[in-house]
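Please read the structure below before turning to the comments.
A protein chain is absent from this complex, but the other protein chains hold their places.
A, B, C, D and E label the chains in the order they appear, each numbered from 1.
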Amino acid sequence: MPTLHVELFAGRPPAVKAELARALTDACVAVLGSPADAVQVVFHDVARHDWATGGVLWSARAPAPPEPGAAA
Amino acid sequence: MPTLHVELFAGRPPAVKAELARALTDACVAVLGSPADAVQVVFHDVARHDWATGGVLWSARAPAPPEPGAAA
Amino acid sequence: MPTLHVELFAGRPPAVKAELARALTDACVAVLGSPADAVQVVFHDVARHDWATGGVLWSARAPAPPEPGAAA
Amino acid sequence: MPTLHVELFAGRPPAVKAELARALTDACVAVLGSPADAVQVVFHDVARHDWATGGVLWSARAPAPPEPGAAA
Amino acid sequence: MPTLHVELFAGRPPAVKAELARALTDACVAVLGSPADAVQVVFHDVARHDWATGGVLWSARAPAPPEPGAAA
Partner (left out) sequence: MPTLHVELFAGRPPAVKAELARALTDACVAVLGSPADAVQVVFHDVARHDWATGGVLWSARAPAPPEPGAAA
């Protein structure tokens, strides 16, 4: 019955979320012994202008180099 | 002072949310004895490609038959 | 598939939470047409010293008169 | 390591969120002694038709007078 | 920068949470390409009397058979 809420920067394509949901669920099944159907994963996209670290919004920082899986 | 965060699939029309907010608030008033004005209800729409059960996004499943109150 | 997170002041006995879970689930079934088994309700007890309104913790306020269902 | 999730009505311009993120972070640094870089602030915009108080959605209420910092 | 909030039934020993945190972080690193240090995992224990499915608290159901990793 674990439920995972995943906050991540907006822009990941659905195929990446699908793969991540599967990997996170596999981790819960392997470590907790939960039945897969009992695992819920909910994604919450967060825009860079809605997340601050150290008091500075990420939209105000220089962009990071592209990551694998990021929307091109 | 109860606060309810309600995650539900996106697509419900405002009239349905209005009715649900009223029904949830009524339940808190009836069971907890809270004054109605102390009850907060916040809806969070979740897209089908942002919710997975059993490691599979709901956008990758066959659609369920239509429900009463669902957006047509 | 609606999931409700309910924050409420700590101290409600399990019987009251059981009744509230049932009433909230009934509301989702009636208004959204969700199958009951798809409705999740999760309670989060919040101590009065962990909740502030207007910048003042509820533990620093005069207690409210007792409510029906409150722990005696 | 404090993380703040801030739910607020949608419509605040990024400059206001930037200022609020800075002020909230400063408060954590001043009161908790946290290093600024350890403070995370995440904003969650909530539409007026997704927030109810007393069982009534804010979209169904008369609008409040404009506030400083609100989107014009 | 993904942050995972994991709600699970109370009773898992710290060693299981440590292993799960590692596995979930590995999944984010592998799928999203996030640097490991940017991944936050926060566990929220939920008592069986604080979680209802289908309107029935899990504390009112027959216990499930023991799972690997569950507190003995």
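Rule of thumb we're sticking to: a residue touches a chain if its C-beta (ideal position, glycine included) is under 8 Å from a C-beta of that chain, and two chains touch if they have at least 3 such contacts.
Fair warning: this is a prediction, and the values are worked out from it, not measured in the lab.
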| item | value |
| --- | --- |
| Sites on subunit D contacted by the missing partner chain, in the whole complex | 1-9, 12, 16, 19-20, 23-24, 26-28, 30-34, 51, 53, 58, 67-70 |
| Positions on subunit E where the hidden chain makes contact | 14, 17-18, 21-22, 24-26, 36-37, 39-45 |
| Residue ranges of subunit C at the interface with the undisplayed chain | 7, 46, 49-57, 59-60 |
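Throughout what follows, only the chains that are shown with their structure count from here on.
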| item | value |
| --- | --- |
| Interface numbering overlap (same over half, different under half) for subunit B and subunit D | different |
| Angular offset of subunit A relative to subunit B [C-alpha, multiple of 5 degrees] | 120 |
| Most distant chain from subunit D, judged by the mean position of its C-alpha atoms | E |
| Reference interface A-D: repeating pair among A-B, B-C or A-E with over half of contacts shared | A-B |
| Chain centre separation in whole Å, for subunit E relative to subunit D (CA means) | 28 |
| Averaged-CA centre spacing for the pair subunit E and subunit B, given as whole angstrom | 23 |
| Numbers and ranges of subunit A residues touching at least 2 other chains | 3, 7, 24, 26, 40, 42, 51, 53 |
